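Mind having a look at this structure? Questions to follow.
Only one protein chain is missing from this complex, and each of the others stays in its spot.
And now, subunit A:
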Amino acid sequence: MSTKVRALTRYYLLDQLKYLGWVYALLIATFALLPALFALISGSFTAATLPNNLSDLGVGVIFWFFIFITMSLTYENFKLCIQNGISRRTYFKARVITLLLLSLIGVLIATIYYFGVTANFQHHSALKALLVQPYGGLYGRFFGSNVFINIVGYVVFTWIFMVGTGLTGMAIGGALSLLTTGIRRLVIVVVPILGFFALILIANISSSRTYPNDVDTPIEKLFKFLIGYNADGAAGSFNPTVPVITMIIGCLVMGAIAYYVNQKLKVKN
């Protein structure tokens, strides 16, 4: 790693961690301290109020939003880099390394919080807590009866997902920054609307089955393949290999798009 990549990665990582800290502090203040204050004022405050509020803050979901938004701020970060004699390639490398490290840290924090705090308050064992998660419901028993190894699998799976989210943010943010202000606004408004109609269209196509009831439509087959569905396996024992490979391919595609648009970045007047 070159000196500049290291310096820039360090700068970004510390900066993003600081912002992440602020986001979590805001989360605690908004969803735990403020309701506790209201409860105190209204007289409904008990000893369990604050711990209950703190037990389920959705740290993982918040981190997902955080990584997407911070990684989509491509142009804002680019401006500071180019002002400081940093090339686009170095900028991209540093952001990707930051994304990998930050995602791992965020996933570990969310996992520790979920199994250490949320599961305890809900009186769930580690296995039960894992199995009630979307990941656990599909793959929570894939690595056998050892809960710890299955939790490690969950961490790796979630980490790849977060990296994919960040790379998607980088690609979208970079692509938007290449557009003029007017077209960018148009895209931000039009694309979600088109996406919504596309989803309705796909749902309609998949529901208007022309197949016998016991035969899957191509979309259902694709979906089952992508999630590693196993007709013989019980819930929690599906195979995560295909989704992991799919996510890695998705990461590579998004990474390539992000790199391409990154190389086209230029300062606007």
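In this text, a contact is a pair of C-beta atoms (placed from the backbone, for glycine too) under 8 Å apart; a residue touches a chain by one contact, two chains touch by 3 or more; residues count from 1.
To be clear about the criterion, contacts and distances are computed from a predicted model.
S.K.: Hey, which one's the missing chain according to UniProt: "Rieske 2Fe-2S domain-containing protein", "Phenol 2-monooxygenase", "Abc transporter, atp-binding protein" or "Pyruvate/2-oxoglutarate/acetoin dehydrogenase E1 component"?
M.R.: Record says "Abc transporter, atp-binding protein".
S.K.: Among A:L80, A:I149, A:A203 or A:I245, which one touches the chain that has been omitted from the display?
M.R.: Per the contact definition at the top, the residue touching the missing chain is A:L80.
S.K.: List the residues of subunit A that touch the chain left out of this view.
M.R.: Considering the whole complex, subunit A reaches the absent chain at 2-4, 7-8, 10-11, 76, 79-90, 263, 266-269.
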